[in-house]
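Just one protein chain is left out here, and the rest sit where they should.
Here is chain A:
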Amino acid sequence: MKILVVDDFSTMRRIVRNLLVELGFSNPLIQEADDGNAAMTMLKTNPFDMVVTDWNMPNMTGIELLQAIRAEPKLKGMPVLMVTAENNREQIIAAAQAGVNGYIVKPFTAVTLKEKLDKIFERLAASGASA
């Protein structure tokens, strides 16, 4: 599974990558982008199966990236997991309204990440089966 990790902090990208590898995802299939613009360019030119993104980033924020993904016909079905320090009600609602698939508040554990990923894949499988 090809995963794109988007965060302006290189430390956080590395941590998320580390956790994903620990959960069994293939390290070489994980790629990184440092803001929404860079992520959008990569998503348009390479096939990815999932995006894990931060909220607070320069140039293009995580919520703007999510909106851009949902507005792009080829990408609109892409699962997007938001991993962010932003935990106020309005922001969580905004992410939900923009069509986020999962929302994790930092700092988080590998167990939380696994739970959210499992839930995303369960829902996708269910919607795929019913379609």
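One rule holds in what follows: contacts are C-beta pairs under 8 Å (C-beta built on N, C-alpha and C of every residue); 3 or more make two chains touch, one makes a residue touch a chain; residues count from 1.
In this text, contacts and distances are computed from a predicted model.
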Name per UniProt, for the chain absent here [options: "Protein phosphatase CheZ", "NADH-quinone oxidoreductase subunit L", "succinate dehydrogenase" or "Transporter"]: "Protein phosphatase CheZ"
Of A:Ser26, A:Thr41 or A:Asn56, the residue in touch with the unshown chain: A:Asn56
Residue ranges of chain A at the interface with the undisplayed chain: 7, 9-12, 14-15, 18-19, 22, 56, 85, 106-110
